[in-house]
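Input: a single structure, listed below in C-alpha cells.
Just one protein chain is left out here, and the rest sit where they should.
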Amino acid sequence: MIFASDNWAGASEKVMAALAEQAKRGGPAYGDDLLTKLVERRFAEIFERKVAVFFVATGTAANALSLAAYSQPGAVAFCHREAHVIADEPGSAELFGGVRLIGLPGEAGKIATETLERALARFPEGNAHHGRPVAITLSELTELGAAYTPAEIGALTAVAKRRGLRVHMDGARFASAVAGLDVSPADLTWRAGVDILSFGGTKNGCLAAEAVIFFEPADANGFALARQRAGHTFSKSWFVAAQLDAYLDHGHWLDLAGGANATARRLADAIATSPEARLVREPDGNEVFVILSKALDHRLRAAGAVYHPWSVESLAEEERPAADEVLIRLIASFSTAGEDVDRFAAVVAGTRDQKSVIGNQ
Amino acid sequence: MIFASDNWAGASEKVMAALAEQAKRGGPAYGDDLLTKLVERRFAEIFERKVAVFFVATGTAANALSLAAYSQPGAVAFCHREAHVIADEPGSAELFGGVRLIGLPGEAGKIATETLERALARFPEGNAHHGRPVAITLSELTELGAAYTPAEIGALTAVAKRRGLRVHMDGARFASAVAGLDVSPADLTWRAGVDILSFGGTKNGCLAAEAVIFFEPADANGFALARQRAGHTFSKSWFVAAQLDAYLDHGHWLDLAGGANATARRLADAIATSPEARLVREPDGNEVFVILSKALDHRLRAAGAVYHPWSVESLAEEERPAADEVLIRLIASFSTAGEDVDRFAAVVAGTRDQKSVIGNQ
Amino acid sequence: MIFASDNWAGASEKVMAALAEQAKRGGPAYGDDLLTKLVERRFAEIFERKVAVFFVATGTAANALSLAAYSQPGAVAFCHREAHVIADEPGSAELFGGVRLIGLPGEAGKIATETLERALARFPEGNAHHGRPVAITLSELTELGAAYTPAEIGALTAVAKRRGLRVHMDGARFASAVAGLDVSPADLTWRAGVDILSFGGTKNGCLAAEAVIFFEPADANGFALARQRAGHTFSKSWFVAAQLDAYLDHGHWLDLAGGANATARRLADAIATSPEARLVREPDGNEVFVILSKALDHRLRAAGAVYHPWSVESLAEEERPAADEVLIRLIASFSTAGEDVDRFAAVVAGTRDQKSVIGNQ
Partner (left out) sequence: MIFASDNWAGASEKVMAALAEQAKRGGPAYGDDLLTKLVERRFAEIFERKVAVFFVATGTAANALSLAAYSQPGAVAFCHREAHVIADEPGSAELFGGVRLIGLPGEAGKIATETLERALARFPEGNAHHGRPVAITLSELTELGAAYTPAEIGALTAVAKRRGLRVHMDGARFASAVAGLDVSPADLTWRAGVDILSFGGTKNGCLAAEAVIFFEPADANGFALARQRAGHTFSKSWFVAAQLDAYLDHGHWLDLAGGANATARRLADAIATSPEARLVREPDGNEVFVILSKALDHRLRAAGAVYHPWSVESLAEEERPAADEVLIRLIASFSTAGEDVDRFAAVVAGTRDQKSVIGNQ
C-alpha cells in the first residue's frame, strides 16, 4: 500500500524492454545517436510543432536550467509559494541562472492572475532597481494536485507576456494533467503561451527520463553548453532516448498516466464515502489530498499504508484540519496495485477485510 | 570497428539484468532504498574502509561537485592541462564551487611533483592575494591513457598535503587503471593520499552510473544538499544502485575492464608491427595513442574504423607527428568485438582480408 | 526641500577635512595602513569588544558578503519582505553566497518571533530537502523607519539561535537607530545576539564608507578573500578609514544622526498638526512615513519638496491610504537645512509663507 509518491514506482515493462534492447547496441555519445533524433521528432509530433529537446537527469535540473535560459543579472521569477521549484529545489534556480524566486500565494497551488499582477506592480517598468522580472513558472499538476486548464494558463501567460516575461511549465506530472484534462499537449502548453516545458517521464514509468522542451527552438541557443556545464549531458544519451521512445510510442505515456489517475479516482471515492475523512478537493490527476481523523490515519498506517503528511500551510485557514485531524497526500502511480486500493478502501470503510489484512501482515 | 570512445558502448548484460529486475519493484525515493545502502557497503569492502558514497548523473558532475566540496572563495585547483576537468568540462568547477582551475604541463597526461611545487610557489603561504590553493585533481587513467602508480600518486599527494590541499581523483576510467596496474583500489586511492574519487561506471558497462566517494566520510557533510541543488539527486536512486550492485559484484567491473585492456593491448600490438604507425606510448589501460601515416589513416577509415584524431599539443614537440602523419586515439571497451580488432589488424597489416572487408561493406 | 533620501546629502565637513588631510599622504595599499588599524580599534571601543572590520564599497556589498560568510549549498536566509536586501538588492545574496532569501511579513518592517518560528517550521530539523536555514537578517532601522529595541532583537535572535542560525543586521541607518533609542551599540548588536553588522556611514555624513563588522572575529576567516573576489577591496583603504576615523571620533556619528533624527521629528510634528495628513507611525529615527491628501502632496511638490511615494503594500490593509490619499516617505539627513523644514511646515500648515515661497521659486 505505497501511496508515498509516484517516484517510488519501478519502470514500465515496455520502457524497460526498449532500454534493454538498445543497451545491447550502444551508440554514438552525447546525443549524436539516431534514437535521440527520433525522440526529438516524436516530441515534435506530440506538440504539433518544431521543438528543441534536451535530456537532463532530474526534474530539478530541468526546472533550473529552463529558468536560467531566460535569466539575466538581477533576474526575478515568480512561482506559487508551494511550487517544487521553491519548496524542494533549494538554491537550484539561483545556482544555474542567478534567478531569484518569488513565491506567490494561491488556492490549490495555482497562481491567480490578479496575484501575478500585484506582484509585478512591485517592479515598475523601466526601473530595474528592484530586480528584473524575467519569467513565471507554473506547475502542471500543481503541488496540490490540481490541473491548470488551458484557459487558466492562457490568462496567466497573457499577464506575463504584457511585461515581456517568459513562461515555464514544470511538467513533472504533465502526463497526468494531459490525461486528466483530456486536452492536447499543444493546447496545454505553447498554444496557451508556454515557452518552455520540463517534461517529466520519471514519475510515470521511466527510470530517469526528463527533458527540457523549448517551443521556440531559437531560444535554445546556448542551452547545450549550459547543460554540459551543469553536468547534465549524458554521454549515453540513448539511455534516456530509449526510455522516451517507448514512453511516447502509441500513447503509452498517456495510458500509464490515465491508469494512475483512475487509481487516484478510486482512492478519492473511498475517502468520499467515509465519515472520518474528506477530500481537500477533487483530484485532477494522480494526487489526492485528504484530511482525515487521526484515528483513521493510525488505522491506515497500522495496515501498512505508506504516505506523507502534508503542510497545512498549503491550505487557507478555513480549510485546515481540526485538532484531531491530519492533512495527508496520497499518490497513485502507473503501477499501484488494484488490490492495494481495495485494501485501502477497506480500511477506510472499516470492513472486516481490513482487519484480516492486518492479521496477515 | 568503433574505437571512438568507451562511452559509445552499450551496457553489460549482467548490469542490465539487475536493473530490469529492480525496475519491476521500484523502491523508496532519494536513496532511502535498500539497494543504495548495499552499494555503499560494497564500496566500503572494495576500498577496505568506511566511505561516503553519492550517485550523480555524469562524470562532469562528479568532478565539479568533488572539487566544490573543498572550495572556498578565491579557490584554486591544479590539474593537468589536458585533464577532462579543464579541457572538456567548461565552466563546471567554476559553477558548482567557484573553483579556478590551473592547468599544468606534464608528460603522458601526468603532473610531475616539481611542476606542482613550482605552481604552488606562485601562491605564497599566508598571502591569499593571488588565490587560495585548495586541491589538486588527478586523472586515473590520464587523458593520454597512462596510469599513475600508487608511488607516483603518493609523491604528488605528499606535495599537496604539505600545503593543506585536498586530492581528488577523476576515475572515469578507474576500473581500467586498477585492472591494468593490478593493484588494490585502496592502494591506488586513499592509501596514496587521495581524499575523494569520481568513480565511473558508465564507460565500462553501465548506462549511467557515476559516484562520488569520500574516503573521509566527515568531509561529506553538506554534500547531499550540494548535489540536490545541482539537480543530481536521482529520485529513483535504485536505478543507479542496481547497476553498481551488479557492476561491483564478484569483480565484474574488473573483468569488464580487464577485457577492454586486453583488447587495447591487441590494438597496440597490431600497431607495433606496422611500418606505417607507432605507439605514442605503451598503453596502461584501454586507450591507445598512435601516430600513423595519413595513408594508413585513410585506409582504416575507408574500412569503417571510427576513432578520433587527437591534439598534437598533448605531446612534447619532439614526439609530434610529421607532416604526413596524424595523431589518433583508439579506445577499446568491454564490448569491443574481437573480430573488429582482427579487421583492424588486417588493415594495418595490409593483408588481403582487409580488402575483402572493404568489398563487403 | 530635499527629503528624498539621506543618500542625497553631501559629506560632513569633519569627514571631508580628515579625508583631504590623509589624501596628501597616501599610505600602504590594501588595508596595511595605520589609519585602517586605528579604525578597527575605534570600532572595538565603540562595541566594547574585539571585532573584525572590513570596508566595502556599498551597503549592498556589506549585506550580501555578510550573508555569504555563513552560507552553504542550499542556504536559506530570512528577512522582512520589505527589507532592502530583498527589495532593492536584486540577486546579490544569491550571487555572493548562493543564499535564497525568504521574505516574511510584519508590521513596521519588523519580523515577529512567531512569524520566524512559523517560517522555520517549514524546514524540519534533520531534513535538508527544502533547504538549509542559515541566517536571519534584520534591518535597523527597518524599511518603515522603526527601530527594533534590544529586547525585540534578543527575542528574535533567541529563536534563530535555537536552530543554529546566524544573525545579520543591516545597519545602513544604524547610527540613526542608536541615537533614536539612546542605547549602546553593544546592547543593540552582539549583546542581543547579533553576529555580524553592516555598518553604514554613507547615509549619515560620509562619501562612501561601509563596513562589515564581525563580532566573533574567528568567523571572519576567509572573508578577506571573499571581499577581494567581489572586487570590494579598495587599494586605497585609507580613503574609507579616513572618513570613518573622523566619523567615529568623539561621537561625531551620533551627533550627525541625532541631528537628522531631530529634523525628522520636526517634520513629523508638522504633519501631526495637519488635517490633511497623518503619520503612519511615530518616527524612531530619521524617516517619516506619511499618508497625506493628494491635494497637499500636490502643493508640497509645487513648492519644491522632493520625496518618494511609497508602496502601500508595506502597510496592513486597514492602514492604507484612501483613494484621495498617497503614502510618502520623508527622510531627513544630517545636512537637511532647518529652513527647508520651516518651508515644509508652512506648506503643510497652508500659511502665507508657503505661497510666497512658491512665487520665489
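Here the chain labels run A, B and C in written order, and each chain numbers its own residues starting at 1.
Heads up, the rule we're going with is that contacts are C-beta pairs under 8 Å (C-beta built on N, C-alpha and C of every residue); 3 or more make two chains touch, one makes a residue touch a chain.
Quick caveat, the model's predicted, so the values are computed rather than measured.
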item	value
Of C:Arg229, C:His252 or C:Arg329, the one touching the omitted chain in the full complex	C:Arg229
Candidates C:Ala61, C:Ala128 or C:Leu254 - the one touching the absent chain	C:Ala61
Candidates A:Gly74, A:Gly106, A:Gly193 or A:Pro283 - the one touching the absent chain	A:Gly74
Residue in contact with the excluded chain [from C:Val53, C:Leu95 or C:Ala270]	C:Leu95
Hidden partner interface residues of chain A, rising order	30, 68, 72-74, 98, 128-129, 131-132, 222, 224-226, 228-229
Interface with the unshown chain - residue positions in chain C	4-5, 7-11, 16, 19-20, 22-29, 56-62, 64-65, 89-92, 95-96, 202-203, 207-208, 225, 228-236, 239, 335
Residues belonging to chain B that touch the chain removed from view	73-76, 87-88, 90-91, 94-95, 98-101, 118, 122, 128-132, 311, 313
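Simple rule for what comes next: only the chains that are shown with their structure count from here on.
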item	value
Centroid comparison with chain A (C-alpha atoms), farthest chain	C
Whole-Å gap separating chain A and chain C, where each centre is the average of the chain's CA atoms	42
Centre-of-Cα separation between chain C and chain B, whole angstrom	52
Where chain A touches two or more other chains at once, by residue number	90-91, 95
